[in-house]
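Data first, discussion second: the structure below is written as structure tokens.
Removed: one protein chain of the complex. Kept in place: all other protein chains.
Read from first to last, the chains carry the letters A, B and C; within each, the first residue is number 1.
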Amino acid sequence: MGGTSFQARNLARGREIWSQMLRDEVTIFLGLAGAMVPAGMRQVIVYLIENRLIDCLVSTGANLFHDLHESLGRSHWKGSVGSDDRELANSKIYRIYDVLTSAKEFDQTEEFARNFSNGLEQGRAYTTREFFFLLGQELSSLGKNQGILAAAAKANLPIYCPALGDSVFGTALAAARVKDGNQLRFDIVKDVVEMVQIASARPSGVIFVGGGTPKNFIQQAKLCGYIFNKELDGHEYAIQVTTDSPQWGGLSGCTFDEARSWGKVSPNAKTVTINCDATIALPILVSALSQDSAEAIKNRKSPAFLLGKDLAIF
Amino acid sequence: MGGTSFQARNLARGREIWSQMLRDEVTIFLGLAGAMVPAGMRQVIVYLIENRLIDCLVSTGANLFHDLHESLGRSHWKGSVGSDDRELANSKIYRIYDVLTSAKEFDQTEEFARNFSNGLEQGRAYTTREFFFLLGQELSSLGKNQGILAAAAKANLPIYCPALGDSVFGTALAAARVKDGNQLRFDIVKDVVEMVQIASARPSGVIFVGGGTPKNFIQQAKLCGYIFNKELDGHEYAIQVTTDSPQWGGLSGCTFDEARSWGKVSPNAKTVTINCDATIALPILVSALSQDSAEAIKNRKSPAFLLGKDLAIF
Amino acid sequence: MGGTSFQARNLARGREIWSQMLRDEVTIFLGLAGAMVPAGMRQVIVYLIENRLIDCLVSTGANLFHDLHESLGRSHWKGSVGSDDRELANSKIYRIYDVLTSAKEFDQTEEFARNFSNGLEQGRAYTTREFFFLLGQELSSLGKNQGILAAAAKANLPIYCPALGDSVFGTALAAARVKDGNQLRFDIVKDVVEMVQIASARPSGVIFVGGGTPKNFIQQAKLCGYIFNKELDGHEYAIQVTTDSPQWGGLSGCTFDEARSWGKVSPNAKTVTINCDATIALPILVSALSQDSAEAIKNRKSPAFLLGKDLAIF
Partner (left out) sequence: MGGTSFQARNLARGREIWSQMLRDEVTIFLGLAGAMVPAGMRQVIVYLIENRLIDCLVSTGANLFHDLHESLGRSHWKGSVGSDDRELANSKIYRIYDVLTSAKEFDQTEEFARNFSNGLEQGRAYTTREFFFLLGQELSSLGKNQGILAAAAKANLPIYCPALGDSVFGTALAAARVKDGNQLRFDIVKDVVEMVQIASARPSGVIFVGGGTPKNFIQQAKLCGYIFNKELDGHEYAIQVTTDSPQWGGLSGCTFDEARSWGKVSPNAKTVTINCDATIALPILVSALSQDSAEAIKNRKSPAFLLGKDLAIF
């Protein structure tokens, strides 16, 4: 596709840039927004984690909750866009574009999250990284090893969730608070501090699937070197797969050009924006990478070092 | 425009629905995403607050930070899309689509937020509502009354920010943590609990400018009546102004049809999706409402009752 | 809106540029694509013609056919997007997004077009301008003066339709050919020649509602000065109202930047792209112009001179 034009050429360039990130041993952040797990991308993300194609995941709460849902053995089914949503509501079925899931089973997963939260140390303020690391370990201990959370815990790969309250985790925690007196707190400021630490450790690259809070959360980390008395230049490699358009003022965050003016992306960063539904672009990218980067992948070090002993304390 | 078709008809219907929300005394949530303050919508939002056209604001951190920036007397300037962003970076100018702002002045606003945070009670876990209420009061006490934060504090109108860490507030707090030993915590679970309380109090309507975390955060509140042993039906009025498209799987959250299957929106809710840049649609809607809803607006009660004494403690 | 940003600022700039075109006495082309007549924009276009806010119209066949349909006293009705289209098909109702029309009445309008064609001089090769001029005169002679075709004929304002066969006019003519032995021909090359004549006569500006064939047909006219041994610089003012995005490779034709590389638009042309549904943007633009350009409008000369006696022969 590299010989063609328009978005096919951008897709080919995405593969080149990602491949170069792997060879150059930079820290790779993946920002994950949009209902990618219900859309069937869960095993692709797991593959990225297990094969060290990424080092740090920043996600919406929804994707992590849907991963938990599937990890517990529940399913998303194929539905269709033209469904009658009032009828679905009557039948207690939730729709996510062309995907369906059972409201009752969803409630059971919410219940699991609530119980898990009640088992954590009350009064302590967790980072979202700690919360999801412990949840991944819990899943492993139950023999539920197939998903994103379990794979990340096993690989010591940090997961951040900048809007945890905005998801079923948030409502599960609210229920735990009101009904069970749960007093869990979250140290969302430490999340930011750690992101800056990781982003400051060495050159870095980003892969954005969609925009939203994961995208900006990753970008802003590069603006805060001053916290640790460092001068940072911005991410040096940047790929985004997006279906948004720049003319609405932001591209769900900002364009890479705008990002350059802020220093979120380095002046000479290698960047590409792939305008394509991620369900098409991401499997193609990853399939191509798995072919031509086998050597680089094998040699990549575990990202666990990124936070030193912090991750190890669990 | 009601006599025409396509999006003009939807715009006219948006005015009808909002107007009916005002007459029916429902609780009106505004979800605000996208760089609406840099885009010049700040005074429109202030008008909505001061005239009680909305009761509760859920916003990205960025819009609130840009409001603080302007409240402190600093500016966003007209720029252009075709700017050379490397040159802007050299000149320490940040670009937001066709708007520019000074990096140095931005740093000063960040410094203000950091100092403000250092003045709060250390070790205490604040809701984001409390944080922004206190910040609005601080601005008022400094004679900076022109903006969203000050107007909301004065009107006792709650503001929530589900991804506070994902904004310059987040990086200001991270700097305060590392450099000043600031130990502020945030009770993001209580944010969710309060949202459910407000959404459960009486029938409700939503206005979404863009999608993202504000949109889902408002929608999920209606799914959690069970926390307080209530059966809720979903929001009964729903307007969204969006530039996203449903075929990408979500419309930055979900379509109102999908929302019905979940119960986020009631089966018989009056809904409209206006596919238009909010910088065009929002001023038209508000200007029309100010003309034909003067009576209804005058009679609306303060939203302060929504959380009872909670808001009053400050 | 000029003081705001994003698309609201572009809308304000559109008004400025159009207003300047009126003052500077340039030839103004309007390219009309998309189902603008069914969408309720017919009277806006008539207003533009009657008040000389444009000088030449290039349209899809569909918009002109829908104008004929309404001119003959038939209607488009409000429908809804969620209609069951199989049921509509059974009920012989056609849907155009949220607009409906009767298949039977549509057939009657097609019949009218077929009979009209049979009344023209057989064997002669008409330009599309001549065809629509005669059709407008026919409507006037029947007392049907309310529409685009009649207004344009009265104002001697040329209408071109670069894809006449691609519309119900095309199928009406095909029926006339097969069933009535109609031998009408079209001189589509003379259409192009005339467009070049008009575009070469003096400085020019363009207003594109959507893209498609009208947009390119107007743009290419400025590339062909060499036919008449003239050097042309490209259109000097250019406004487009579009809902397409540049990343797909074309913006339904090309962006104004691309157009500059071709010489379709002059290097120093004043241009603006308004990303907005035309049903919202066009009425706002025209309403603003009617207020602030009254003097300029009054003084504009009839565009009839553009083709000299050619138009007069009918």
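As a working rule, a contact is a pair of C-beta atoms (placed from the backbone, for glycine too) under 8 Å apart; a residue touches a chain by one contact, two chains touch by 3 or more.
These figures come from a predicted structure and were not determined experimentally.
K.L.:
Based on the whole assembly, the unshown chain contacts which displayed chains?
P.N.:
If we consider the entire complex, the absent chain touches A, B, C.
K.L.:
Touching the absent chain in the whole complex: find that residue among C:T27, C:T109, C:S252 or C:S293.
P.N.:
C:S252
K.L.:
What is the set of subunit A residues that contact the non-displayed chain in the whole complex?
P.N.:
Subunit A touches the chain not shown through residues 1, 3-9, 11, 38-41, 76, 78, 97-99, 275-277, 279-281, 283-284.
K.L.:
Given the full complex, what residues of subunit B touch the hidden partner chain?
P.N.:
5-7, 245-249, 273, 275
K.L.:
Touching the hidden chain in the full complex, which residues of subunit C are there? Just list them.
P.N.:
Counting only subunit C, the missing chain is touched by 34-35, 39, 62, 81, 83, 85-86, 88-89, 93-98, 103, 125, 162-168, 170-171, 173-179, 182, 184-193, 196, 212-213, 216-217, 220, 223-224, 226-228, 243-246, 248-250, 252, 254, 257-263, 267, 277, 279.
The criterion applied here is as follows: only the chains that are shown with their structure count from here on.
K.L.:
Given the contact rule stated at the top, which pair of chains has the most C-beta pairs in contact?
P.N.:
A-B
K.L.:
Where centres are the averaged C-alpha coordinates, which chain has the largest centre distance to subunit B?
P.N.:
Relative to subunit B, the chain whose C-alpha centre sits farthest away is C.
K.L.:
Mind checking the centre-to-centre distance between subunit B and subunit C? Centres are C-alpha means, answer in whole Å.
P.N.:
A distance of 41 Å separates the two centres.
K.L.:
Quick one: subunit A and subunit B, Cα centre-to-centre, how many Å?
P.N.:
That pair's centroid distance is 25 Å.
K.L.:
Among the residues of subunit B, which are close enough to touch at least two other chains?
P.N.:
39, 97-98, 277, 279
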